[in-house]
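Here's a slice of the assembly, chains where they normally sit.
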Amino acid sequence: MPQLSVRGIEPQSMALVSGRLVEELAAICQCDTNNFTIDCLQITSVWSGELVPTYPFIEVAWFDRGTQVRDQLARAVTRHVQSLGIPELEIAFRVYRENEYYINGLPCV
Amino acid sequence: MPQLSVRGIEPQSMALVSGRLVEELAAICQCDTNNFTIDCLQITSVWSGELVPTYPFIEVAWFDRGTQVRDQLARAVTRHVQSLGIPELEIAFRVYRENEYYINGLPCV
């Protein structure tokens, strides 16, 4: 955590920016880079009768750190993805509560 | 958004109904069809020691539009999926908040 779930961007592309991206995100969150994961979901999208490319979308699941940090994260993720030549990206944040999150069977509280 | 994440239904099958489905959903939500995405997740399900077919399930992620619209969406999605010969379907709605949703780095507020 934070956990990035990526849709519509090739893993090889995400890998290209992953190092610098995670360093920047860790600096914004003031936490260790090891807290981050970047998972590219394998998806087949459909539209109007056909298989189509998946729209670029990233869900960030995290413990809420407030509006300012969230805004900074969203801008950083967007900038790195756009540096790949991907013009449009949508990002949604999903908040996990610490008492509903378990590491090796123990809640994070 | 709304974003449909589909489990347990083949992309080729979802594609068959995708055109009419999105038109109906857009009419219910009174928004443009371009707001919708249909993403079929690649999943392997397991049960009782074996790999098994994935149970048909669709998560609809959206900005909440209230009970009446939600009920109508659920009925429309169910009807189109059942027209494919799939008898059972479960649908869950997930609400994104607009201040936690970013388009090209800017929050939707």
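In this document, chain identifiers A and B correspond to the written order of the chains, with residue numbering beginning at 1 in each.
One rule holds for everything that comes next: a residue touches a chain if its C-beta (ideal position, glycine included) is under 8 Å from a C-beta of that chain, and two chains touch if they have at least 3 such contacts.
In this text, all values refer to a predicted model and were calculated from it rather than measured experimentally.
*Asks:* Tell me, please, the full copy count of this complex, given that what is shown in place amounts to 2 chains.
*Replies:* The complete complex, not just the displayed part, contains 3 copies.
Methods note: only the chains that are shown with their structure count from here on.
*Asks:* Specify the angle of rotation obtained when superposing chain A on chain B by their C-alpha atoms, rounded to a multiple of 5 degrees.
*Replies:* Resulting rotation angle: about 120 degrees.
*Asks:* Using mean C-alpha positions as chain centres, tell me how far chain A is from chain B in Å, no decimals.
*Replies:* Taking the average C-alpha coordinate of chain A and of chain B, the gap between them is 21 Å.
*Asks:* In the complex, go through chain A and note every residue touching chain B.
*Replies:* Spelled out, the residues of chain A in touch with chain B are 7, 41-51, 54-55, 57, 67, 70-71, 74-75, 78-79, 82, 88-95.
*Asks:* Which stretch or stretches of chain B touch chain A in the complex?
*Replies:* 1, 3, 11-12, 14-16, 18-19, 22, 37-42, 61, 96, 99-105, 107
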